[in-house]
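Only a single protein chain was left out; the remaining protein chains are all shown in position.
Per-chain numbering from 1; labels A, B and C assigned in written order.
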Amino acid sequence: MMSKALTDREQAVTTELRLPSRLGYEKVAMSTAASVAGLMGFTDDRIEDLKTAVAEACINAIEHGNRLDASQTVLVVLSIAENTLEVKVVDRGRGAVKSSVRVPDIDRKMHGEEDLRGMGMFLIQSLVDEAEWVNDKRGGSYARLAIHLDREKEVSDEPSDPD
Amino acid sequence: MMSKALTDREQAVTTELRLPSRLGYEKVAMSTAASVAGLMGFTDDRIEDLKTAVAEACINAIEHGNRLDASQTVLVVLSIAENTLEVKVVDRGRGAVKSSVRVPDIDRKMHGEEDLRGMGMFLIQSLVDEAEWVNDKRGGSYARLAIHLDREKEVSDEPSDPD
Amino acid sequence: MNPQTQTRAKVEHNGPLAILRFEGDVTSASKDAVLGTYQKLPPETKEILLDFSKVQYLNSSGIALVIQLLMEANKSGQKVQTFGLTPHFQKVFTLLGLTKYTSLHPTESAAKAAFG
Partner (left out) sequence: MNPQTQTRAKVEHNGPLAILRFEGDVTSASKDAVLGTYQKLPPETKEILLDFSKVQYLNSSGIALVIQLLMEANKSGQKVQTFGLTPHFQKVFTLLGLTKYTSLHPTESAAKAAFG
């Protein structure tokens, strides 16, 4: 998405959020992400999908990445470039691996043959256009989610008078 | 509010948001602040007041502090300590001074004797429990707003099972 | 992408009455929607109804445009009634003194009735 030369107007515009590693704060990330997606003109149902994906990524960062250590923060980087909203959820842990994405098998869960949890990464992957997990030994690991505006279908606001 | 010795539980818990200096992004700060205030149990109408105050402080930081320079960011620091939510809106400019708070005179405005604008700082001061403007020559200047939970009146959620 | 939402204004005329229905945000980017729309009203307009029921966000720069509208209407001897503001923005309009030049009504019919 950053492959071709970008004009000034198209350069990524970034919003950063830094959260304490406490369960419940994922709701702050949901609100922030929803608001940025709203500025871009995403429809309400795409925003709902994004909110759940961001919440699950933040919960994983809080629980698994930072192990609920209140002295560690979770960084959420929201970047807008052209029609893409990219959300990186960075923690201080060793990171998740894509192979941890398990397609939940409800029958196995109902019969006690599969952990009842372990649905977060699957949900993330199902709800956004792109999902990957990057294991960064230096800077902290992150989940990277992205959604694309479909200009044909989604009615973004016309640019207003720059005044 | 940080005057007495705080137990671990009462230490300030901080959320940080960094926004591009573009008008419209104040709405992201409104959402983030509303969400943090919601976690604390503030009522909806106090949250509406806070949102408007935060929006006006961010608009001032974007317009006056960072002069719409897209390479500068606005930092919003939300700290919870005991019953207080403090919001600092930091920019890279020389800062506002409290003496700039003008009580708008609608009659003078209606007769063209007073600038139609210049209501932001008055609104901020009217809508939150504490408002001050700090001129920090090194780190950037900031508006500092605070609201206090009134435990007698506002029904915050009971602490839930820590699990 | 422009992060400031464009304000839309729909106008309904009925003899001396004009209804301005705003939609979107009312901010510094709303000059055309607020003042432009007002200035295009036909000269016979004597009563103006401002409908904010589809506006979720107003800031002080947007409210300054509403004050300018009130100022121009006042000069032209037009009466202005307002409805559809949330309780929060009713409070904000009251704090800023706009209620001296326009009354805030809970419904469109109450606002219309206020022209007497």
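Side notes on the structure shown:
Here, contacts are C-beta pairs under 8 Å (C-beta built on N, C-alpha and C of every residue); 3 or more make two chains touch, one makes a residue touch a chain.
This structure is a prediction, so every number in the text was calculated from the model and none was measured.
For the chain that is not shown, the touched chains among those present are A, B, taking the whole complex.
Here one chain is not drawn; of A:41, A:65, A:120 or A:140, the residue touching it is A:120.
Counting over the whole complex, chain A has residues 22-27, 30, 45, 48-49, 52, 55-56, 59, 104-107, 109-110, 112, 116-117, 119-120, 122-123, 126 touching the chain that is not drawn. In the full complex, chain B touches the hidden chain at residues 13, 39-41, 80, 156-163.
Here is the rule we use: only the chains that are shown with their structure count from here on.
With chains as nodes and touching pairs as edges, the resulting graph is complete, every pair of chains being joined. Think of the whole protein's Cα atoms as having one middle point; the chain whose own Cα middle lies nearest to it is B. Mean C-alpha positions place chain A and chain C at a centre distance of 39 Å. Centroids built from CA atoms put chain C at 27 Å from chain B. Each of residues 13, 39 in chain A touches at least two other chains.
Counting partners per residue, chain C has 2-5, 28-29 as the residues that reach two or more other chains.
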